[in-house]
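Quick one: this structure, given as structure tokens, is what I'll be asking you about.
What you see is the complex with one protein chain gone and the rest in place.
By written order: A and B. Residues from 1 in each chain.
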Amino acid sequence: MQAKSKKQISLSRRNTLVGISFILPNFIGFFIFVLIPVIFSLALSVTEWDGFNAMKFVGFDNFVAIFKDRVFKGSIGKTAYFSIFTVFFSMCASLGLAVLLNQKLKGKAIFRCAIFFPYVASNVAVAVVWNFLFRDIGPINNFLRSIGIANPPGWTASTDWVIPALIIVNIWKNMGYFMIVYLAALQDIPSSLYEAAQIDGANSLQRFKSITLPMLTPSTFFVVMMLTINSFKVFDLVYLMTEGGPGTASTMMSQYIYNQAFISWSYGRSSAAAMVLFLIVAALTAFQFRMEKKWVSYM
Amino acid sequence: MKNRICRKFLASALALTLVGSMLAGCGNKPAENVNNTESSTTEANTSTEEANTAQTDNASDKEEPAAPEADTSAEEVTLKIATWDATTIATTAPLIEAFEAAHPNIKVELIDIASADYTQKLTVMLNGGNDLDVVWIKDADTTPSIAARGQLEDLTPYIERDGIDLDAYNGVASRLNIGGKQVALPISTGFYLLYYNKDIFDEANVPYPSNDMTWAEFEELAAKVTSGEGNDKKYGALLHTWQACVQNWGVQDGEHTILDTDYTFFKPYYEMALRMQDAGTIMDFSTLKTGNIHYSSPFQQGQVAMMPMGTWFMATMISKINAGECSVNWGIATLPHADNLEAGYTVGSTTPLGINANSSNKEAAWEFIKFACGEEGAKIYSENGDIPAMKDDSILAVIAGLDGMPEGAAEALVTKNIALDRPLDEKSAEVNQMLGEEHSLIMIGELSIDDGLAEMAERSKEIQGK
Partner (left out) sequence: MKTKTLPYKTIMYVILALLTALTLMPLLWMLSASIKTDSEVFSLVFHWFPKNPQIKNYTKIWEKIPLARFVFNSVKLTVIITAIQVLTSSFAAYGFSKCKFKGRDMLFLLYVATIAIPWQVYMLPQYSMMNKLHLVDSHLGYILMQSFTAFGVFLMRQFFMSLPNELLEAGRIDGLSEYGNYFQIALPLAKPSIATLTIFSFVTIWNDYMGPMIYFNTTENKTIQLGIKMFIAQYSAEYGLVMAASVLSLIPVLIIFLAGQKFFVQGVASSGIKG
């Protein structure tokens, strides 16, 4: 080491040290309290473990077992179905709301608060309320009947409608938060850009397409990533609203993971399912990061 | 490029092994302590002889039970006991109070957990190596799993030393003997009864349900007392959304269990439930389910005439009525039965108490179990309207004579046979979960009864590997 040019080492070393010093305070806690348990639990997927005694290495047995399980196979499709719609519509809703509420209107703060409000409500309360609203003789179906729909959907009591119902509640709950993310980004767009475009004669749609959307790409990247990850691992709301039912109609992957660990006491299979979920999300994330350079424009 | 990926991979592999080896140490520690127990249970499955020797080995290993009692009574001990809904369950507070009064040197630290989360939290605590002392098991069918992990102390030496008579538990105690080890004692044994609302029967001029009724008679009776429309409708009966409230009548004979792999014996009861639902004599399943409606609410508001429910609901009714929060004029009858059964055949479940193998106050924990599952505990349970596991006619008479209990309760509480709703087996919970899923599909009409039962059978085979 000492043989090398001192200057060169000290420079790259200093850079590394500075970088690490920024990361360290968070990383120490993250490493001990999150990363170690995470790696440990993923490693469980190749073992048979009852949660307490010695683990037994079983290779890919757990993966074979879960891919034979109809509930697990079904849960992958359901999770994908739920996620695709949730991601797309939540993004549209939050972007639309952010654009609407970014205008110079009096009282917009009140509207922002109102839209944001569902986000702060606890899931326990939200589940109770929406289950009630979705009842066959509840307000939603009564309204649908009054506008002439004779056979309104069965929502959470129907295997076909339970996931759409969950998608609606999920969008309703989270759009306020992503709206704020978009609002923050919208306000960072220099107004000079719009002024210049206006002088060039661009109409508002053109301005939106050529200035707003490109300038929002870093936020969109974040929003899409978070929505994807969150909807793939959605648990609380589904658990509280339907417990994965009726039947297994809304049993998504995280619910399956939970059931395997806490009903069947099979940590191995639970971890194997988690590993599959993890690989799917990791693949999607890696794909999005790869695409990041193509469509996200950082200033 | 390739080089970089390679290096990244190497680095991550290195990190993984590093962390892995660190954790292997963590995971192995508890294993060493219980290795003994684990191997002995596995052997027990193959040969009882071996299990017996293993058990005696184990017993001789332990010196604590033999220690003189005078030693323990002198020192101050704090017992950590986990339980659920302590504020609502009428028996918990008086039991703890009486125990502390009888054992001034022992203080109880009660860990109160919402019932819905109890089993999950208990498992995390036990698996995480928590030093909880008394394991209060909510779902008896989880006992074999907990025992298999070696987390329950064998109570046999304590029982032998203190001369506890296990026959007093009406055969329930022997079910908690797993692989030659008495891993727990039952504190209470609830069973299903038929609750009814006298006012609705009086209004309809129909005689009250008798203590010897078949399910067909129950269905007829329900039709007779159904009346009204909309908000004022009185339903003939309420079958709560639990699968137990249909499937239990299939296992009531004590011969079939939910671990069977052919569920055609559920068929008559599903047909009955769906018929009643179509006729509007019971409340609609999806309404109850999506509204998260607790069974007590429609009954206490006088909307239903009859409800098959467990004995635990008696204590709730008494306290509600004594607090003036409910004015239903209620009665109880023996659970209806199939044509080929006698009256008094019912379904129930038991609540076991055990000692955490990781406890550092095993002697005091045993004192608590001895107290709670013994005569003192039985007295407290019966005085508060719950059925203790150690029950005889005098206990039933105490319950029947309680302030707020309906007339004729003593006769209604007589049982001939209590079948366990879920056998004490490691697969019970998983099969039960599956049965619940299929149950809801049948009840909302997404699956026909035959298809539903066939699917249950198929999935049950998959789960049990049969």
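In the analysis below, a contact is a pair of C-beta atoms (placed from the backbone, for glycine too) under 8 Å apart; a residue touches a chain by one contact, two chains touch by 3 or more.
All of these numbers come straight from a predicted model, not from anything done at the bench.
Enquirer: Which residue from A:64, A:129 or A:149 sits in contact with the chain not drawn here?
Expert: A:129
Enquirer: Which residue, A:114, A:213 or A:291, contacts the hidden chain when the whole complex is considered?
Expert: A:114
Enquirer: Quickly run down the residues of chain B that touch the omitted chain.
Expert: Its contact residues with the unshown chain are 8, 11-12, 23, 26, 80, 85, 87-88, 109, 111-117, 121, 124, 127-130, 230-231, 291-294, 296-297, 300-301.
Enquirer: Name every residue on chain A in touch with the hidden partner chain.
Expert: So the residues of chain A touching the missing chain come out as 12, 15-16, 18-23, 25-30, 33-38, 40-42, 51, 97, 100-101, 103-105, 108-109, 111-126, 128-130, 132-133, 137, 139, 172, 176-177, 180-181, 183-185, 187-188, 190-192, 194, 198, 204, 207, 218-219, 221-222, 225-226, 229, 232-233, 235-236, 254, 257-258, 261-262, 267, 270-271, 274, 277-278, 281-282, 285-286, 289, 298-299.
We adopt the following convention: only the chains that are shown with their structure count from here on.
Enquirer: Inside the complex, what are the residues of chain B that reach chain A?
Expert: 16, 19-20, 22-23, 26-28, 30-31, 34-35, 38, 119-120, 123, 126-127, 145, 148-151, 284, 286-287, 289-292, 426, 429-430, 433, 436-438, 440-441, 444, 446-447, 459, 462
Enquirer: Can you tell me which positions in chain A touch chain B when the two form their complex?
Expert: 35-36, 39-40, 43, 49-55, 68-70, 128, 131-132, 134-137, 154-159, 244-248, 251, 259, 262-265
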